[in-house]
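Please find one structure pasted underneath; my questions will follow.
Here the complex is missing one protein chain, while the rest keep their positions.
Which chain is which? They are A, B and C, in the order written, and residues in each are numbered from 1.
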Amino acid sequence: MSEIALELKHITKSFGDVQVLKDITLTLKKGHTLGLVGENGAGKSTMMNVLGGIYQKNSGEIFLDGKEYTPASPKDAGASGIAFVQQELNLFTNLSVTENLFITDMPKNKLGIVNRREMRRTVEEKLKEVGAEEISPETIIASLPMGQRQLVEITKSIMAEAKIIIFDEPTTSLSNTEKEKLFGIINKMKEQGKSIIFISHILEDVFTHTDEIAVLRDGEIISQRKTSEADAATIIKEMVGRELTNIYPTCEKTIGEVVFETKDICQEGRFDKVSLSVREGEIVGIFGLMGAGRTEYLRCIFGLDPMSSGEVIYRGKRIQPVEPENCIENGMALITENRREEGLLLPKTLRENIVLSSLKSHRKGNGRFFMNAGKERESTAKMTEELRIKTFDPNEQTAGTLSGGNQQKVVFAKWVLSDPRVFLLDEPTKGVDVGAKYEIYTIIQDLAKQKSAVIMVSSEVEELMGVCDRILVMNNNRFTGELTKDEDYSAEEIMKYAVGGAV
Amino acid sequence: MNTLKKLKSIDAIYWFVAVFFIAALIFVPGFANLAALERLLSQGCVLIILACGVHLTVLNGGVDFTSTALLALTTVVGGSIMSTKGPLGGSAGALFLGLLVMVLLGLGFGIINGFSITTFKMPSFIVTMATQMIVNGLAVVYTGGASVTGMPSAFAKFGKGSIFIFPYLLIVAIGVAVVMHVITTKTLFGRQLYAVGTNHKAALISGVSPRKTIFKAYVLSGICAGIAGIVMLAYMQSGSVNYGATMFNDIMGSIIVGGTSPAGGRGKIANTVMGALLINMIDSVLNILGIPYYFITLIKGLIILVAASIDLIRMERKAAR
Amino acid sequence: MKKEMLRKAFGIAMASVMAISMVGCGGGGSSSSAAPASEPKSSAAPEASSAPEEPSSAASEASSAVESAVSAASEAGAEASDITIGVSWCAIESQMWAEYQNTIKAECESLGVTYTESVAENDVQKQNQQIEDFISQGVDAIIIAPADGEAVVSAIQECNEANIPVIMANRAAGEGCEVYATISSDNKAMVKREIEYIVSITPEGTKYRCLELVGSLTDVNAIARQEGFEETIAEYPDMFELVSTVPTEWKGDQALAGVQNTFSADDTVNFIFSPSDALLPSIISGLQQLDKYAKVGEDGHITLVTFDGAADAVDAIREGYVDVVSVQDATNQAKLCVQAAVDAAAGKEAQDYTDAGFEVSSQNIESEYADFTGY
Partner (left out) sequence: MEKVTARAGKAAEGKRAKELFMDYGIYVILAAMIVFFTVQKPNFLTISNILLILRTSSVLGIACVGMFFVLIVAGIDISVSMNMYISAVVGGTLLNNMGMPLIVCFIASCLCGLVIGAINGFFVTKVKIVPFIVTLATYSVARGMALFLTNQQMMFLDNKVMGLASAKFLGISAFVFIFLAVVIIAHIVLTCTQFGRQLYACGNNLQGANKMGINGPRTVWFAYMICGTLCGIAGMLSACNLGVINPNFSQGDEFVVISSSIIGGASLFGGKGRVFPGAIIGIVMVQAIINGLTMIGASAYVYTIFRGVIIFLAVMVDSIKFSGEIR
């Protein structure tokens, strides 16, 4: 059983002058699950891309089933039996499930005409295997919810008859039930003798579902050991290179009166009279499974998605119209879960990013038109220092060159600078490494300390319990439960509400 | 060391212009005299102004085909108002009314473009293509195809006069360019424009309204077309529906050669002005050398390709660092 | 890494290609003045110039003027060899202009004059720039075939300032500038006379239902021909009825579609007016597809009236398919232009010349214009 499926020996890879992979040596046994953990920027994605044939390694050797393996293209990797389930789904939203699954090798006749019937049959079979028989093979991906899309992605790896399947952060966009389903499938695959590499930020998952754990830091494999012999504290220590004593910061603050309310929010086909209120200095968490409507609720009250009726009120004053520009003018801020696409101007400098939402207050004197460049630089310097953003020069460095955690800090800096009183945070620590997470929690606590009202959406129950003063649970586009910090925080309770309270 | 670094950081377009200019001075007979330079400068004015306007729309990832058609429409409408043969007999009032109407026409169609693009979320490519047809059609209907002549003498003086070798028209063009430069680099709108051009969604979520910003860009482009119409009318002393017929490629050429990213979010007005001067100089020099026009067309096409390739390579190197 | 290298190398290659092409063109440009362009149809030129002598008095005068000019030029041969003439073309899009161009080139060569040209693709502004560039270039005389006579005035004014004589070819300039000589034909008047000629040869009681094709609506010359046609047929309401007016932008495919669409709407159309011979091949193709391309006198013949006098039009007349063409004597005009330019450079008196043109029809081609082949 301890036969080796995949072996990496002293792999190096550099881009220009930057050496991303210094020395990767790793073994994966047949029928085993290997958990791969590491901070963002440790080199996980690069390593996977080398395995997947997207990048070519500079030196070192890879052995697949004892044979040397040098993939020149993703197609090579697929042919050799390596499949990927990516963090960002690689599905084509304009094509059907079947077409997505067969996109690189459709069965066809001599004229090149595709045999749709055969494809359909295979897909139905495979979907059943994954337990996703509710998905019709002819559905266009765009009309599927996220969780089902992930299932399609997994089906794809089954289709390839892969021997090695690499899951790269597969659970980030999944609800807990979907997660459980996923792990069920992973176990099933393992039983079939497939080997699995499981990359995740969520240590809990890694501990419960893997046979071995490898830690990657700064392009090197720090350790590889049996899961049964590992403990969380050591792993975290190896990941960050230092020990974390307290994951969640605490601070003294006073919670005041209700300052922010959303009343009877309705959205066609989704929300029907959903209300919420937050006090001054309070951090309210919203928990919900995938598709419960948490993200949608934030986007709705911020005016990003249409709102058919309802009121958004800050300090007794109704915000109208509910449009991003107006909401911001009235002291609201939204940090979306997708910072690269919705949070940052990647090719622009940190300065341009940081002053973006407070451009109007950086105008010259009382003028309407002209910008005060000096003031912009001043504010930027102040924010980079306050939030400890690592940069060589905020006026020169572009946001795209920062690591995930630092990028998220830039997004925070942008909003902290515009001094809003109501923060809407959607998965503020998504894709952020452990060290940076801590700093982001500190920033959130600081905001509350300075009498802001904070609403924070997260998929990690633990995180919410650690940070929030109150947790609201959402299910099927409604709030189904409410818990406060001092009384009754328990993960089980929260989960009960999240699945509809009918347990 | 420091000066070398500084020299290196100067955008490529300045080198192109300088090298080409010096080479032309040395090698092209008839180029190196003041009268010729003055002519060269006055030829470039319209292109500079139009390119500045379209530059704004390119900055947010769009394009404005309407501007060349607007150029023609404003010259015939404005020309017919201020003409000595017109109903107002070329009086001073007529002159000012004409100028006003030209700018307002540009503004009007800028508003139509901006409104359709932002309200109906129509692709700018198609919207401005359609309005270009409409504007062109209107110009033809207005004049019946004939050209408009008889500009008042004051306007003629404005069109032909110069200070040393700098024509008044160039001063107008530089004025427009400076205003646009200030707008893009020093104002709130400028920041918003670059932000929207770089990342539409992030700008929206950060409280910068892409709708308002894009709308303003097209309105400004329209106004630029109106001003370009005035300069054209002054330069040619007649209005014609034919103006700008083959100009669009030169406009895009100026912008691209100036290093502006056609995907939006990056590009400087000053470089676009340099690009316009370069394109204009290429035209002139090759004409003077007696090179057939189809080779000029061909060369200009190649230059766009080369400039865009060089720009991409530079950007990539910068990103790799 | 490898990719980047490749791309870099490519950039360099492109730049060098550009440079080479520029150098190559430079050489080509200056040599083109010496060597005559290898033009297949240039052999037709001398015949064409001699042909119109007999019938048209204006033409005979003109050609005698040419003869005297040629003799004068040969006297001033030594002088002429130092002269450079710049020719600014509106566009070379019909055979008429091609003939014009070839004749001027040939004439310049025979007189030992240096020829240089620019083509404005019918863009008025571009033409002005190109004329200005001629001034910079320091040519001795400029021949302008304007896209728009009015709009070219400001450029001519600059020529005046620079003391470079300007000769207008084919079309007159607007007011407000000094032109050394104008060798023109009046488009509107020619069309008028052409239609009147048709009236004169048409038996009483014939009814023409007309399709009028219009050149580009942004081209003043197309407009002049359109006006000439429409005004004249309005004088003969009993004979002509305008069924449809189709804009073509001087493009063949639009002319063809226009012909087919019109016949689809109204099968009784029996008269097509084409503003230029350039559109004729497309019109003929359209008629052939409709099975309506019949000879004069045959059943179902569509009366075809056209303008310019290109070889294919004249051939079609000879074969009996086309009825009338109004001929501008491009060959003669071109020769006169060159002569005027040489005279101007030598400081001689100028003479304006209006080419009245003449009509060649299926009725007179065998008798009066038996030798005429067009260009």
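A few comments on the model shown:
The working rule: contacts are C-beta pairs under 8 Å (C-beta built on N, C-alpha and C of every residue); 3 or more make two chains touch, one makes a residue touch a chain.
Computed from a predicted structure; not experimentally measured.
Considering the complete complex, the chain that is not shown touches A, B, C. Checked against the full complex, the candidates B:160, B:200, B:216 or B:266 give a single residue touching the omitted chain, namely B:200. Touch with the chain that is not drawn comes from one residue among A:94, A:177 or A:309, which is A:94.
Annotation: of B:13, B:28, B:54 or B:140, B:140 touches the absent chain (contact as defined above).
Touch with the chain omitted from the figure is made, among B:37, B:88, B:129 or B:178, by B:129. Contacts to the hidden chain, counted on subunit A, fall at residues 52, 54, 73-75, 77-78, 84, 86, 90-95, 99, 102-106, 108, 112-114, 116, 268-269, 272.
Annotation for subunit B: contacts to the undisplayed chain at residues 63, 116, 120-123, 125-127, 129-134, 136-138, 140-141, 144, 200-201, 204, 210, 249, 252, 256, 261-263, 292-302, 304-305, 308-309, 312.
In the full complex, subunit C touches the hidden chain at residues 6-7, 10, 37, 39, 91-95, 98, 119, 214, 217, 243-247, 249-254, 256-258, 260-262, 264-266, 278, 281-282, 284-285, 288-289, 291, 312.
Convention: only the chains that are shown with their structure count from here on.
Interface comparison, B-C versus A-B: the pair with the greater number of contacting C-beta pairs is B-C. Farthest from subunit A, judged by the mean position of CA atoms in each chain, is C. Each chain gets a centre from the mean of its Cα atoms; for subunit A and subunit C, those two points are 70 Å apart.
Distance from the subunit B centre to the subunit C centre is 33 Å, each centre being the mean of its Cα atoms. Here the CA centre of subunit A is 45 Å from the CA centre of subunit B.
Within the complex formed with subunit C, the residues of subunit B that make contact are 29-31, 33, 35-36, 39-40, 43, 46, 72, 136, 140, 144-149, 159-160, 232, 235-238, 240-247, 283-284, 286-295, 298-299, 302-303, 305-306, 309-310, 312-313, 316-317. Residues 186-192, 194-195, 198-199, 201-209, 265-266, 320-321 of subunit B are the ones that touch subunit A when the two sit in their complex. Here subunit C touches subunit B in the complex through residues 4, 7-8, 10-11, 14-15, 17-18, 21-22, 25-26, 28-30, 32-33, 116-126, 128-130, 132-138, 147-148, 150-151, 153-154, 157-158, 162, 174-176, 216-220, 222-223, going by the rule given at the top.
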